[in-house]
Structure formats: C-alpha cells, structure tokens
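The complex is shown incomplete by one protein chain, all other protein chains being positioned as in the whole.
First chain written, first letter: the chains are A and B, and each begins at residue 1.
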Amino acid sequence: MSSFIQKFTGMDRRIIYVLISLAVIIPLLLPLNLPVGVTSEVKAVYDTIDNLPERSVLFLAMDFDPASRPELYPMAEAILHHAFRKNLRVIGMTFWVTGTGLGEQVMVDVAKEYGKEYGKDYLYLGWKAGDFALVIGMGEKGFAATYPQDHYGRDTANMPVLDNVKTLKDIGYLVELAAGSTIGTWYYYGKQKYKFKMGGGCTGVMAASWYNLMKIDWINGFLGGLRGAAEYEMLINRKAVAVRGMDPQSVAHMLIITLIVFSNIVYFATGANKKIGAGK
Amino acid sequence: MTASLKKWLPIAVAFATGVFFAIQYYIPRPFTDELLSDLSVWFRIISAFAMGLGIISLFHLHYYKIKRQAPAWGFSIVVFLSLFGMIAVGLWCLGVEKNTDTGKMTAYGWLYKSLQSPLQSTMFSILAFYIASAAFRAFRAKTREATILLIAALIVMFGRAPMGEWLWQQAVPTFSVFGVTLPPTIGQLTGWIMKVPNMAAQGGISLGICLGSIAMSLKIIFGIERAYMGGSK
Partner (left out) sequence: MTFFNESLFIFTILLDYNLIQDKKGQLYLNMNQHKILGPVIFVILILLASFSYAEAPATPTPATLVLNDFKVFDTPDESTGSISLSWEAVSGENDSLSYVVYVDKDANGKFDCEFCRFPATENWKKDKKWPFWVSGTKEGYHYLEVPILNVFPPPTQPELDSKQNELATIKSKIRNTKKNYKNLMEQKELLQKELDELKKAKEPDFKTIQEKEKALGNNSKKLENIINDPDAKKIVDGIPVPELTAKMRNLAKEVGALEAKVDQEKAGIQDRVYYFKVGTFENDKLTALTAATSGQAKGNWFFWAHLNNFVLAVVFSILVLWFIRHAKKNQNLFLRRINGLDAVEEAVGRATEMGRPVFYQTGIGGMSDISTICATVILGKIAEKVALYDTQIKVPHRDPIVMTVCQEIVKEAYTKVGRPDAYKEDCNFYVTSDQFAYTATVNGMMMRDKPAANFFMGYYMAEALLLSEAGSSTGAIQIAGTDSTDQLPFFITTCDYTLIGEEFYAASAYLSREPILVGTLKAQDVGKFFILAALVIGTIFATIRMPEILDLIKDFS
C-alpha cells in the first residue's frame, strides 16, 4: 500500500500527459453532447449585437495569432454568424501581424455562407503598423483616411460598407477578441475618447482579470475562452467547434479534479500533512 | 564632456518627455495625441534598427557554437537554415501570403501556415499538459491558504465544464426557501467566485501594482532610477 501511495504521489509527469491526451481524444471521437449553460457576461454581448439596428456597423478587432486560434477563432466565427444573420455591416482588422490571415479567413468563410458581398456588407482592413495611432486615426480622421487601402490593396474611400460610417464614433459596437493586452489600447485611445460601446473575448487564462474590466465599464460583456465561444454558439443556435470542444474540456477537467482529490486523500490518509510543516 | 553628456543627456530626455506626457493627460488638445502617435512611429523605427543588433547577437552565438562544435551545435545549423530560408522565401514572395489575384497561397504563406502556425499552436497546447501536472503536484491542502486555493480551484473547474454542471444538477437536490432556490448551481458558485473574491484579489494586487508603477515612473522621470541606461551610475 505504501509503495502504491509513494508511486502515486510521485507519479511521472508523462503518465499524466498520456491521461490528459486520452481525456481529450476520446470525447472528440465519442461526443457527449452535454448542454452548455449561458452566463450573463456572454449574454450581454449577444444582446447588444442582437439589438443593433439592421445595417449598423459591427467592428471586429481580431487581435490574436495562431497560438490562441483554438479559443478565439470560434468566437470570431460565432459573432460573425450572428452579425451576418442580423444583416449588420462588419469591419474587421487586427493589431497582430501573425493573425492577419486568420482574420481574413474567418470573415471570408462566414460571409460566403450568407452570400455577403465584400465592400458592401463587410470589409477587412488587415494589419497595419501603428497600434494606438491607428485607433486615434480611425476615431479622428476616419476609416478611409487611416486605411486608404484595405487588406487586398483596394481603395476604401468609396466603399458602400462605409456609407454614413466615417469614424469610430459612428459604429454600433466594437468587439475586441484579444490574446494579449490590446484591450487597453482600444479603451484608452478608443472608447474613452470616442464613446462607442465595447465588448470583448479573451483566452481562458485572461478571463479572470476581465471581470474587473466589466466592473469598471470598459466592456459590457465578454466571452471567456472556449467556454465563452460555446455559450455564444448555444445562443445563436449553431453548435459548432466550440460546443464540440466542451466535451474534451469537461473530461479533462474531471480527470484533473479526480487526480487532485485523490492525491489529497492520499496526502491526508498517510498523515503526511502532520509530518510536513507549513509548506511554501 | 562626452562622459558627462552620456550620463546627463538620457536623464534630461527622460525627464522632459516624462513630464510632458504626464501633463498631456490633463490637456484636452489634439496636438498631444498627434505628438504621441508621432513618437510611437519613431519608437518603431528605433526598434526596427535594434532588431539588427539582436540578429547580430544571434549570429554570433550560433556561429561560435558551430565553430567550437559545442553540445547540440547541430541545432545552430538548423537556426541558420531556418532564418535564411524564411528570409529568402519571404523576399521572393515580397512578403505576400496569398496572391490576391488568383487566391492561391504563396510559398511564404505555405511556410507560415504549415510550419509556423502549427508550431505556435502546438506550443500553446502544451499548456494543457503542463497545467495538469502542475495542478496535480501543487494543489495539496498543506496550509489554510492552500486549502482555500484548492477548494476554489475545484469549484471553478467543476463549474466551467458542462459535465460538471450536469453532474451537479443530477447529484445535488435543490429546495426552495422563501422563493430562493438552494443550494445555488455550480455555475452560480463559479460566477460568484469569479466576480467577488477573484475580482477583489485582482483589484487589490492591481492597486499595489499601479502604485508601484507610479513610484517607478517618478523615479525614472526624476533620474533616481537609471537602470534603463544600462547601469546605476
């Protein structure tokens, strides 16, 4: 028994890695189809987009790269589906040069499904060096002045998608999908000055700190990690990648919980808690 | 003269720009925003030149590793091959990932999409394994604080997984007291942990960090802190 306990508490990491791999692979092959509850912060983003008048502009800042694609790409997809269903105009861009292709891909793929026309229903500005200077430019001088050409090199000056929408002050809603700290740039140089509504999406790791941003009114809601994307897919009645991803997430979570609980039971059962003093 | 200038000029520049940009927050004039965006352009240009320094350092290190045939010098060859290969392909395709006329991917785009992108995603996905092993090792109820950490982590992990929500619903019977359903759902508990103690703790740490940042900024502006100059003297 004591050798088992020793082996268990000192388990080789690689065994845990194998267990996690199985916990992720098996549910992908054998879906569980569990329902996903919706939280208020995701609902807030959904409601805001749902209540936008037809043909108003949704600005989607896709500030992520391939590393955070698994969490943020499904969010972008779900939001675009919702926006195109509501017949909104969408303007997309990114501050991350490595995410340029991802932004383009998601916009083009989703727009194709709804028969949306580039330049009339949606516009992709791509990446441009400038960070906050771009935000200020879009707020003061306007989209066409800051981005005279879009991602494809086409002139933005007379595009129908920008009819009656000159600057950031004219947009209906801005959603910032962030894998980094660009939310600060959008708030300090954007929302604070130009007073548009803003929502967000972030990786699961960052979600804990984004509740504070809601409290201080930077954003009215956000999607946290793959779970947030799954909740949004439930709201728009389109179960896709994110909802499917909840199965492996569930099993992996349960596995980790089981391992932790069991290790603590063993820890207390062996009296190790009394032998070791105040730990670090 | 030169030594004195080398010492005092950076401090003077730091002071002037620091004070100016601290004050510009209180001045509602468009010229401050324009100056800020101009400065960011200058900073980018400087960073681009600094990148040259970094690449020289990289060459230097790996060249000597190959020359001395230090352990794992083969990886240094891979570094050079990858670096020059990507530069050559990038220049040949003029930095374009996709041909906008034909819609076809260029070689540069292929390298990015098939090599760099999956490599980045793979590294990020390693986190899943590392979190599991770190959690298994570290979440032991050794102290009071560790126990609270453990319980909070378990509740949040349970609550953020649909299976956890489903299991809670099946396993925990509910009853109503004065119109309020008890016990709360695991989702509600998770939400409470995220919105109350988590936010409070984050706020507290952030307040300390902000004060520390202000103090550090003041030290830099007044020339007390000179580490950015490459030395305390």
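Here is the rule we use: contacts are C-beta pairs under 8 Å (C-beta built on N, C-alpha and C of every residue); 3 or more make two chains touch, one makes a residue touch a chain.
All values reported here derive from a predicted model rather than from experimental measurement.
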Touch partners, limited to displayed chains, of the chain removed from view: A, B
Per the touch definition above, residue among B:S114, B:T181 or B:S217 touching the missing chain: B:S217
Hidden-chain contact residue, picked from the options B:L5, B:A50 or B:V196: B:A50
Chain A residues touching the omitted chain (full complex): 13, 67-68, 148, 153-155, 157-158, 180, 192, 203, 205-206, 208-209, 280
Absent-chain interface as seen on chain B, which is shown: 22, 25-30, 43, 46-47, 50-55, 57-58, 60-61, 64, 71-72, 75, 101, 119-120, 123-124, 126-127, 130-131, 133-135, 137-139, 202, 205-209, 211-220, 222, 224-225, 227-233
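What we mean here is this: only the chains that are shown with their structure count from here on.
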Where chain A and chain B are represented by their mean Cα positions, the distance between them in whole Å: 16
Touch list for chain A against partner chain B, complex: 11, 13, 16-17, 19-21, 24, 32, 34-37, 39-40, 65-70, 98, 100-101, 104, 129-133, 136-137, 140, 152-153, 207-209, 211-212, 215, 227, 230, 246-247, 249-257, 259-261, 263-264, 267-268, 273, 276, 278-279
Parts of chain B lying in touch with chain A, wherever the complex brings them together: 30, 33, 36-37, 40-41, 44, 97-98, 100, 109, 112-113, 116-118, 120-121, 123-125, 128-129, 131-133, 135-136, 139-143, 146, 150, 153-154, 157-158, 160-166, 185, 187, 191, 194-195, 198-199, 202-203, 206
